[in-house]
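See below for the structure under consideration.
In this view, the complex is presented without one of its protein chains, the others remaining in place.
Moving on to subunit A:
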Amino acid sequence: MTHHPAAPHAAPNPASTPTSTPTSTPTSTPTSTLGAARRPKRGGAASEWTIDATDLVKTYPAGRGKEPVRALDGLSLQVRPGEVFGLLGPNGAGKSTTVRLLTTLSRPDSGRATVAGHDVLRDPGAVRHAIGLVSQRPSSAPLMTGRESLELAARVQGLDRATARRRSGELLERFGLAPAADRLTRTYSGGMNRRLDVAIGLVNRPAVLFLDEPTTGLDPEARAQLWAEIARMASVEETTVLLTTHYLDEADHLSDRLAIVDRGRVVAQGTPDALKSELRGDRLVVELVDPTSGAAAAERLSRLPSLFDIVTEGRQVRGRTDQGAGVLPVALAELERWGVAVASATVARPSLDDVYLRHAGRTFEEVGS
């Protein structure tokens, strides 16, 4: 689902868009024709991508009694101009490290990346002029007002005083902060602070805005409000957005395209719909009364020709089916015949969680997000 009018969400053949591994890009490129027609390139970029990262590797040195951590293990991703690109993965998958490298906060051990046409290693200064960063943690000083924070950020980006003032007023208005503009930010709610952070990230009209876990810690209402703002912003500001999240629904809701990150690599990339339709069939979930009967239940269900990809997880047995809800009575009858007590059973359309399971080999909840 997309809210971005400029984005190519209706690819002619969605099934060919996702790539299962970084190396197996689709043979034809329906993507490149779409991407090229949309917007002139910035700054004489050599690449048609707004973000183009190849084989990024980053290892953090060992601490006392700690193994070195290979945070990124050959991560590659390509982001088109004007799209909202989601980076989805559990904590520790390498999302934030990717953002740190692309925003010049940290340097990769190997690999290369360009952002808005500038190489992050050779020309970090140009990258910094072209980007806005909203990091995971609040980034406005508690003893400054919202307006002061914005104006300072604008001045530092090279705007003159009058322009900085105008731009700050505009952003305060748009993010619903105008009534609180002259209060100290320490009196702001979590949602207000987050909106101010996003406004600060946009103050220089960046070509690329990085949003690192923007809604973590927000209550549902503030989260919905920020979602609406992010969706609107990408079109109003003509900004490319790279968003990291460990919320499946957030990635699904906001991203034009997304990459699933697991153990420092991109394991799947494409539009949410394409990734989901790549999976054959619907998902059956059976919840058992007795957790020890899982293996027996899986064994019985695997004999049914209409079910495949059966996995057991605690008291849950999951499988996939081409027969939609029609599989339910058959499965329940089979289990009853063998005396396996069932607490509940559902059939659902594939979700991003299924996509994740398919590519990372475990469910999203399992890794503990």
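Heads up, the rule we're going with is that a contact is a pair of C-beta atoms (placed from the backbone, for glycine too) under 8 Å apart; a residue touches a chain by one contact, two chains touch by 3 or more; residues count from 1.
Just so we're on the same page, contacts and distances are computed from a predicted model.
J.: So which of "Response regulator", "Transport permease protein", "ATP phosphoribosyltransferase regulatory subunit" or "Thiazole synthase" is the UniProt name of the chain that got left out?
T.: Answer from the record: the omitted chain is "Transport permease protein".
J.: For a quick check of understanding: of A:76, A:98, A:114 or A:135, which residue touches the chain that isn't displayed?
T.: The single option touching the absent chain is A:135.
J.: Any idea which of A:56, A:200 or A:248 touches the chain not displayed?
T.: A:200
J.: Would you mind spotting which of A:50, A:78 or A:104 touches the chain that isn't drawn?
T.: A:104
J.: For subunit A, which positions touch the chain that isn't shown here?
T.: Considering the whole complex, subunit A reaches the absent chain at 61, 100, 103-107, 125, 128-129, 131, 133-141, 143-144, 148, 152-153, 155-158, 184, 197, 200-201.
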